[in-house]
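Could you have a look at this structure, given as structure tokens, before my questions?
Just one protein chain is left out here, and the rest sit where they should.
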Amino acid sequence: MTKTTVLTVQVQFGDCDPAGIVFFPNFARWMDAASHHYFRECGVPSWSQIDEPAGFVGAPLVETRIHFFKPATYPDVLQVHTDVEIWRAKVFIQRHRVVRGATLVCEGHETRAFCTRDAKGHLKAVPVPEMIRALCN
Amino acid sequence: MTKTTVLTVQVQFGDCDPAGIVFFPNFARWMDAASHHYFRECGVPSWSQIDEPAGFVGAPLVETRIHFFKPATYPDVLQVHTDVEIWRAKVFIQRHRVVRGATLVCEGHETRAFCTRDAKGHLKAVPVPEMIRALCN
Amino acid sequence: MTKTTVLTVQVQFGDCDPAGIVFFPNFARWMDAASHHYFRECGVPSWSQIDEPAGFVGAPLVETRIHFFKPATYPDVLQVHTDVEIWRAKVFIQRHRVVRGATLVCEGHETRAFCTRDAKGHLKAVPVPEMIRALCN
Partner (left out) sequence: MTKTTVLTVQVQFGDCDPAGIVFFPNFARWMDAASHHYFRECGVPSWSQIDEPAGFVGAPLVETRIHFFKPATYPDVLQVHTDVEIWRAKVFIQRHRVVRGATLVCEGHETRAFCTRDAKGHLKAVPVPEMIRALCN
């Protein structure tokens, strides 16, 4: 088990759609924020300050999967509980559980790969840096 | 097989993040737009103009899954190819293939349920309306 | 002078553009959130719970003006200080000062009109409700 972090999100009027509930892509946005928040809270430097491996750009998404259980609306206050479910050789799965009090609103699993950008500008997956993994465990 | 529709998306500067590539939640946004575009193109009335079943609100997401294959950036022109992969009793799976020319950028599968809102305001899944299914096939 | 409220915003990676700074429309989004936050903090009920005048829908924008002084980036923590600069007969001007510590990042002035929706669905400006004005002063 890795560390778990919690990001608090206040749902805004403009986050909701004509049906009066959160427009779904906003959950993907909050999970991305929670992913960055997770590494920051674990003490990992910003991507741009990591020199090794060279050309490091962060951890783009390879796959995302979200299950929606209950709708949310404004002015709900949500909490995103984030951990790393599994570290593989070149990818890891980050889990985000979005709750409103005791109610599970939705749950996301993001598969991400740490990447570098080569001289031609192409993204290339690299092994999970040991430094990052150690800080999160 | 159902009908297939194509929605063209022009990637904008503001759709991209500091890594210079499309910020991922925008793909979820474009897939939602493609979902609405699909039903419109198939001749389905707007959700608010559907009277039967009563309290009809549309087709909220139950689950979404997106695989990312290649990054996109501005000013790419993308095309979202959408169809319904399967109709089940109370849910259906809509598929969105986002391409840039011959390159598959990402592919999403959205599980959606047609829903009504009851007197207390709660969302409730209803069987796929036969009228909608017939228009899409 | 009216009450002043403060909304805290944590700038996220995905709020920033390829130039590495906050994509400008996000400030408009945060100011809209601050506008709602303002009325909530002053004790004004949600728009949907206001019965008088009939058909009340809230306070859509008539005009907005934002001056940008300094760029912001992630993971900046910003504070939006909001008050009502002036109440006129049918509109009011809400002011939002976005600061990062002692630095003024941008300042917005929003002219808004309280509106109702008539039987045909058209928006119509109404005089500022005395109840709302009293709660904010």
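Chains: A, B and C, in written order; residue numbering restarts at 1 for each.
The rule is simple: contacts are C-beta pairs under 8 Å (C-beta built on N, C-alpha and C of every residue); 3 or more make two chains touch, one makes a residue touch a chain.
This one's a predicted model, so the numbers in the text were calculated from it and none came from an experiment.
S.K.: Just one of C:19, C:104 or C:131 touches the chain that is missing; which is it?
M.R.: C:19
S.K.: Give the residue, chosen from C:28, C:93 or C:126, that touches the chain omitted from the document.
M.R.: C:28
S.K.: Out of B:36, B:67, B:81 or B:97, which touches the unshown chain?
M.R.: Reading the full complex, the residue touching the unseen chain is B:36.
S.K.: Please give every residue of subunit B in contact with the chain that is not shown.
M.R.: 10, 12-14, 29, 32-33, 36, 40, 46, 74-75
S.K.: With the missing chain put back, which residues of subunit C would touch it? List them for me.
M.R.: For subunit C, the residues touching the absent chain are 19, 21, 23-26, 28-29, 32, 57-58, 60-68, 71, 123.
S.K.: If the hidden chain were put back, which residues of subunit A would touch it?
M.R.: So the residues of subunit A touching the missing chain come out as 13-14, 16-18, 20, 23, 25, 74.
Going forward, only the chains that are shown with their structure count from here on.
S.K.: With a Cα-based fit, what is the angle in degrees between subunit B and its identical partner subunit C, given to the nearest 5?
M.R.: About 180 degrees, rounded to the nearest 5.
S.K.: Counting shared numbers against all numbers at the contact of subunit A and subunit B, is it over half, same, or under half, different?
M.R.: same
S.K.: So which bits of subunit B are touching at least two other chains?
M.R.: Correct list: 23, 25.
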